[in-house]
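For reference, the structure I am asking about is given below.
Note that this complex is displayed minus one protein chain, with the remaining chains in position.
Labels for the chains are A, B and C, by order of writing; each one numbers its residues from 1.
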Amino acid sequence: MTWDQGLHKTISTIGDGNGREMTYLEAIRDAMRYELQRDPRVLLLGEDIGVYGGAFKVTQGLIEEFGAQRVIDTPMAELCMISVATGMAFQGFLPVVEMQFADFISTGFDSIVQFAATNHYRWGQAVPITIRAPGGGGLRAGPFHSQSNEAWFAHVPGLKVVAPATPADARGLLISAIRDPNPVIYYETKALYRSLKGAVPTGEEGIVPIGQAAQRQVGEELTIITYAAMVVEALHAAQQLQVEGRSIEVLDLRTIRPLDTEAILASVRKTGKVLIVHEANRTGGVGGEVAALIAEHAFEYLDGPITRLAAPDTPVPYSPPLEDAYRPNAAKILAAARQLLAY
Amino acid sequence: MTWDQGLHKTISTIGDGNGREMTYLEAIRDAMRYELQRDPRVLLLGEDIGVYGGAFKVTQGLIEEFGAQRVIDTPMAELCMISVATGMAFQGFLPVVEMQFADFISTGFDSIVQFAATNHYRWGQAVPITIRAPGGGGLRAGPFHSQSNEAWFAHVPGLKVVAPATPADARGLLISAIRDPNPVIYYETKALYRSLKGAVPTGEEGIVPIGQAAQRQVGEELTIITYAAMVVEALHAAQQLQVEGRSIEVLDLRTIRPLDTEAILASVRKTGKVLIVHEANRTGGVGGEVAALIAEHAFEYLDGPITRLAAPDTPVPYSPPLEDAYRPNAAKILAAARQLLAY
Amino acid sequence: MELPPDLLHQAHYWMRLTRALDDRGTFLHKQSKIVGGYFSQIGHEAISVGAALALGADDVVAPMHRDLGAYLVRGITPQRILAQYLGRVDGVSHGRDGNIHGMGDLNYGIVGFISHLPASLPVMVGMAHAFVLKGEARVAMGFYGDGGSSQGLSHEALNWAATFRLPMVFICENNQYAYSTPVARQMHVANIADRALGYGMPGAVVDGNDFSAVYHAARTAVERARSGEGPTLIECKTMRMRGHAIHDNMAYVPPALLEEWAQRDPILRLEAHMRERALLDDAALNDLLVRIETELDAAQAFAEQSPYPDPATLTDGVYAEGGFL
Partner (left out) sequence: MELPPDLLHQAHYWMRLTRALDDRGTFLHKQSKIVGGYFSQIGHEAISVGAALALGADDVVAPMHRDLGAYLVRGITPQRILAQYLGRVDGVSHGRDGNIHGMGDLNYGIVGFISHLPASLPVMVGMAHAFVLKGEARVAMGFYGDGGSSQGLSHEALNWAATFRLPMVFICENNQYAYSTPVARQMHVANIADRALGYGMPGAVVDGNDFSAVYHAARTAVERARSGEGPTLIECKTMRMRGHAIHDNMAYVPPALLEEWAQRDPILRLEAHMRERALLDDAALNDLLVRIETELDAAQAFAEQSPYPDPATLTDGVYAEGGFL
């Protein structure tokens, strides 16, 4: 049993197209297995990822398949782990490091932002590491197992940051992250692990390039720009509005750094109204950057205030009524979208 | 001699009003001395701050005056230092911790964002610590002694972040930070230490409350919103434009978290055009949050795109031509302002 | 050296209460009443109770997630703890922090635990440092685990305490595993306490399932600290008798190891010792268990009746108000 079992109450399906149906979690595992098979340089590092299969069982079965030389259980030391991965990368490996929860990435922060991010600019040395960070709330896990802290890294030159919202992207972006010659922080959403299913294209077909947003729903009146857990919520809200005869576009950023500025601007130029949604705290979040890009480069096209819906500026609270009040969801998105449509 | 001596080539004066003329650095020291004298609970912690007087000599003379029990030279361990300060705060002290350079705050990051920032929300325990972070570039100090990393903390609920731009504010905000019952990150600008002078009101008079922006120049046509080192640069640009008959408002944020939303919106509602300037990297910087606030809450008043001028998304380069190209300054502000005025 | 009967009776009560509360938690989790995960500490009773009983009323301590006994000994009631587990407003953190986290209350000298291990260790060092600066003869105690010993922060805390000769007691709970990771993959030494020498402080290895041994070592360290002789590192060897958290079936632990340690159960050992000294018999034990269950029934009723926090309070208390004028 895993820690989050039983917490994923409803199961959604997302994505049509071809491919094998997988949960979001299976898609992540599939990407790792695919890359471990394909390239002997790929290896995994993390706490309890081997024998135990990871706190969420994402790496389950991989140590049996690839051995303890490639699926490495480490001491509990995130800062060292990320530095060690960097050193391994200097020797030709493509390490994938698991943070047990995204919350613990702050323990390894120094090595990511100061060392891994800057080597290539400073002395031309690439750092092809991937850091998997299981983030986000909704699982009653309190302030230290629910964080969405991607904005810290969205500000750091030299890093890439991705945050898949569908099983297909979970696989496709992880493969791209592993092959990318730069340090990539891969935010996977715990709340989607077992609650989201979808068709996942296999093989090389399924690769999703870093830096490209996806139009999840096409619309004319308003663009909802979001990523990660909030994509499904936004789609629910958009579908409800569609029933009511409104035409909503949903843009899934997929990559947080570098942002797909073209896709953002193109959509806003079309609809003229934009609602930015994320699970992370509002102030200083990624939404601010998106809003600023729009306010600078699509100013003439705006028909209403750029609106943000995000978590309020508090730690993630534990008690269910507090967490429910804290976390954006379809209902809150619907309300915000209605208000903006009425503007 | 200090590390930065001889690098402060021109000296500006800022601020009229009453008070003793001091450099920016002297004003910081004066605030610490004032608080050490006033309140036995205040103490200083840091590497080389005692006998040596600090890497920039900001704490010079304080150990002689207040003794080694209150001006404490520590082992080289930022993470522990900040945690120790938190423990001291739990026992009634008001510790002021010096990071030798703002760049090393990433080493203490975990303790700031996870522990210090969250205690009051989680179990009602206040953490009255101040962390002094000498930030910013322009001193040919390269990627690890020039950083402006305030955006990391601007995103964290429970923290306050200030960034004084004048000697008077340097003193007034540091006193407020020390007396604040919350963890406050105090970004002091190295490039201003000896290059900026001004009248500094003394005693309790000079206290500057956290959370209030300052109108540095009143104008009608465009608002430049900025903070820290860029305030003097913005004023130079604004004064040049004034000579040319244009009316520019310069708003100095002074506090980065919480932002003075009212002052920002009031100014933009008046001028209709806004140029946001900071020394930090553009993407994910504080400017994005400011732009988003305006785009949401002053949308109707805007007469032009919200423009940002910031450092490009690279580490701070070392070589003079690169650093000069990197760092915003009066000339670049002037060019951006002209373009926006012409919109 | 034989411990006085009074102390043994106290210890016995706290250890039994700890275990019963822990079992109650497991039971409530099975009933899906607990919010989120649940951490059991079974096997750790002698350490948390023994170390906490060595402290004075004015001393301070930062327990970890398996130190339920220390919370109880210091005065955090089962009422508040169960309300915490259920996410209620009367929980120690008023529903803001989760299960064993954030159960801090400086009125009882307790610092709220955070997940990031071992984040509270240097905070306790800071409190110890404050005691020295204030000239107070008080002691700070911090817990960390075999897993936490791999974190650099444990090194920084030990080194800082030693350098300033602070009144600090480090209790390292070596329970053989950090989640699924056995100590042999965490370090290449037999004893974590052997590191004490490298900081210039005494180190001791004790049997963490023997209340007397833990209490003696902790008491000696506390007295040493209080008299200004500086910090001590005590490594308590024990075994985590349950999964890392309740979802974890510990398939990675050899069953023989668990059986071996089950023979050394800290409570049964204390009871055997008390029986030998005629301090306990079946009737007395039974009385105690009944008393504890009654106490816990009341605590559970209190917790279940405690309301959930009002969502309108969501953003309250992010910042402390007022200031130091």
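Here is the rule we use: a contact is a pair of C-beta atoms (placed from the backbone, for glycine too) under 8 Å apart; a residue touches a chain by one contact, two chains touch by 3 or more.
In this text the structure is predicted, and so the values were computed from the model without any measurement.
Undergrad: In the intact complex, which of the presented chains make contact with the chain not displayed?
TA: The chain that is not shown is in contact with A, B, C.
Undergrad: Among the options A:Glu98, A:Glu150 or A:Asp180, which residue touches the chain absent from this view?
TA: A:Asp180
Undergrad: Using the touch rule from the top, list residues of subunit B that touch the missing partner.
TA: 1-3, 5, 47-48, 51-52, 55, 73-77, 79-80, 100-101, 103-104, 106-107, 139-145, 312-315, 317-322, 324-326
Undergrad: Which subunit A residues would touch the chain omitted from the figure, given the whole complex?
TA: The missing chain touches subunit A at positions 39, 41, 43, 69, 74-75, 77, 79-80, 83-94, 110-111, 114-115, 118-128, 157-158, 160, 178-182.
Undergrad: Could you please point out the subunit C residues that touch the chain left off the display?
TA: With respect to the unshown chain, the touching residues of subunit C are 150-156, 159, 162-163, 165, 185-189, 194-195, 197-201, 230.
The definition used in the following text is that only the chains that are shown with their structure count from here on.
Undergrad: Compute the centre of every chain as the mean of its C-alpha atoms, then state which one is farthest from the centre of subunit B.
TA: Checked the centroid distances; the maximum from subunit B is C.
Undergrad: Using CA atom means as chain centres, which chain is nearest the centre of all the protein shown?
TA: A
Undergrad: Taking each chain's centre as the mean position of its Cα atoms, how many Å separate subunit A from subunit C?
TA: 36
Undergrad: Based only on mean CA positions, could you tell me how far subunit B sits from subunit C in angstrom?
TA: Subunit B and subunit C have C-alpha centres separated by 41 Å.
Undergrad: List the centre-to-centre spacing of subunit A and subunit B in whole Å, with centres computed as mean CA coordinates.
TA: 32
Undergrad: Give the residues of subunit C that touch two or more other chains, as numbers and ranges in rising order.
TA: Touching at least two other chains: 93, 96-97, 101-102, 114-116, 152, 318.
Undergrad: Using the touch definition from the top, which residues of subunit B touch two or more other chains?
TA: Only 110, 114, 118, 121-122, 157-158 qualify.
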